[in-house]
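A single protein chain has been removed from this complex, and every other one stays in its place.
Labels run A and B following the written order; every chain starts at residue 1.
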Amino acid sequence: MRTMDWLRDQNPTSRAQARAGQAYLNWLRLRRNPLAMAGLLITVILLLVALLAPWLAPHDPIAQDLSQRLLPPLSPGYPMGTDEFGRDILSRILFGSRITLYIVLLVVLTAPVAGLFIGTVAGYFGGWVDAVLMRITDIFLAFPKLILALALVAVLGPGMVNAVLAIALTSWPPYARVARAETLTVRNSDYIAAVKLQGAGGGRVIWGHIMPMCLPSVIIRVTLDMAGVILTAAGLGFLGLGVQPPLPEWGAMISSGRKYLFEQWWVATMPGLAIFIVSLGFNLLGDGLRDVLDPRSAGK
Amino acid sequence: MTSDRMTSTVRQIGGTALTLLVTFIGLLAVTFIISRVVPIDPVSSILGDRASAAQIAEARERLGLDQPMWQQFWIYVTQALQGDLGLSVRTREPVAAEIARYFPATLELATLATILGVVVGVPAGVLAATKPGSLYDQIVRLIGLMGYSMPVFWLGLIGLLVFYGQLGWVSGPGRLDASFQMMFEFEVTPLTGMILVDTALAGRWDMFANAFSHIILPASLLGYISMAYISRMTRSFMMNELGQEYITTARVKGMPERRVVWVHAMRNVMVPLITVVALSYASLLEGAVLTETIFAWPGLGSYITDALLVADMPAVLGGTVVVGAVFIGLNMLSDLLYRLVDPRAL
Partner (left out) sequence: MTLLSVRNLKVSFDTETGVVEAVRGVSFDLGRERLGIVGESGSGKTMTGRSVLRLIRPPGRIEADEMRFDGVDLMGASETQMRALRGRRIAMVMQDPKYSLNPVMKVGAQLMEGLRQRDGLTRAAAHIKAVEALEAVQIRDPERVMLAYPHELSGGMGQRVMIAMMLIPNPDLLIADEPTSALDVTVQAEVLAILDGLVRDRGMGLIFISHDLRLVARFCDRVLVMYRGKIVEELAARDLLHARHPYTQGLLNCLPRIGGPRQPLPGLDRSADWAV
């Protein structure tokens, strides 16, 4: 009970206490939203599954066993059935979570960073630097994302790394916009002037004092974008341009199940369900987080 | 005062048009760069491996590949602005002409989907905004987020499995049954290339019904995705407007809640909603890429993906440029409509 009082204290005595109190309030708000909590649960489960896949999976996700091919769900030993090579679909989905998470992490570590860099540089220096960078951003925004990603993968050749690269190359512009907007609001503030007076150059100011200010809004955007990344990656996989077989990528699994759709529906249905549930989880969580963290909706 | 307003509007539209032209040239620059870094040599892909050195040199000259990069780009841009997107490697036909043949199918699908998305999504979003936090609001929110989370190609497969395979309510892949396809080609003038429109104009309701039974499933699925987006945006715009003071004014005047929401607030919601609908329309043109492959729909998406599989880069990039141009065009259109709806936009 004492920690609760400490968190709820209206007059915090330290910055850490104020922050912890704010975080606690946000947590209370998030907890009132059952859909967001469901999203959090799904996300946690995804992380656990990806972490524990080798121990959770009943079979090898890649080893083929043609005597067991296309078994329906709930067959003994194969709760979700098997695919056309007799591989256990459940095991493939469990291992596939690692690939999905891996792609999401790689994109999340590249696109927002690039966007953050471009946006802060454009916003800080202004003038023609800003004009040129923002025009480039607009051009990329004008591109249909999936089709540009398709064209890029077509050029670079299919594969996981190229898929990640293509998705990252198409998803940085919104981050650049957000970061630029944030930069413009702090660029002329006194504390930036103080840093400059101490002799800091543009790089130091941007890196040490402007980027940290842009982080929160970029992070909100990232959570909301994760589901989109998953769907695009799955789409590339489905078209045979993403992660290559025999790796258990969910989109590619749907693609291979397509041939058996009307007779062995489960081959295509199960991995799709996995994609759906995981991206729904990210969307529910991101949606709830935005409600909590967006100051405009927090007041009312 | 009115003429001032006119000139200022004209100037602004001119400014927008210039921005769009620059964006379009930028788009071409990106596709140009992509096309030049392709590991596939355009000459050998046209002539084959056994061409003589003289043939290769001749072809390089014909394609302008012997000229400096910026000049090649200049040729590319002027040709593209004249509607010349090069020759397809696969068919040896002009890419632009092929796209003109494929595009109406995509347009038909995306238009019907957007209509469905607006007709369902706007009322759903409005009702959710009037009862925030209610069970109804939560359901709309969940359905919307589900639409955001659904891989569209998987949704297409499940749709086919259930409504075509199991229930038999709709027709399967393609735009028409094979028997109607022949009839259509011989008996109906393809004025628009959109089968629903062409058959209706020709008064061939039997064909119309068949085409409808083919399009309704992919259009509904894409419409669901669009509905998810539109209902969420409508809800948030409507929530914002309902918190405004002029809403209180309307209530003080004794206006019924129905009128407060659907007339006072809705007119204001329309302003940002136009952009959202245009965006969703544009993204449907893109979402069609995956849906079309599922439904064997002979549209732009199928064209691009088919070309991809045989590394027909002029076709892929031509398709990309066209979709990009449509994006840009829709942006400009929504900008113009915005000015019409919002008296404050000068």
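Structure notes:
In the analysis below, contacts are C-beta pairs under 8 Å (C-beta built on N, C-alpha and C of every residue); 3 or more make two chains touch, one makes a residue touch a chain.
Please read all numbers here as calculations on a predicted model, not as lab measurements.
Interface note for the absent chain: among B:91, B:166, B:192 or B:244, the touching residue is B:244.
The chain not shown here touches subunit B at positions 244-246, 248-257, 259, 264, 267-268, 270-271, 341-344.
Please note the rule applied: only the chains that are shown with their structure count from here on.
Look at where the CA atoms of subunit A average out and do the same for subunit B: the two points lie 25 Å apart. Of all the residues in subunit B, the ones that touch subunit A in their complex are 19, 22-24, 26-27, 29-31, 34, 37-39, 138, 141-142, 145-146, 148-155, 157-158, 160-161, 165, 243, 282-283, 285-287, 289-290, 293-294, 304-305, 308-309, 311, 313, 316-317, 319-320, 323-324, 327-328, 331.
Chain contact summary for the complex, subunit A toward subunit B: residues 34-35, 135-136, 138-140, 142-148, 150-152, 154-155, 227, 231, 234-235, 238-241, 251, 254, 258, 261-262, 265, 268-269, 272, 275-276, 279-280, 282-284, 287, 300.
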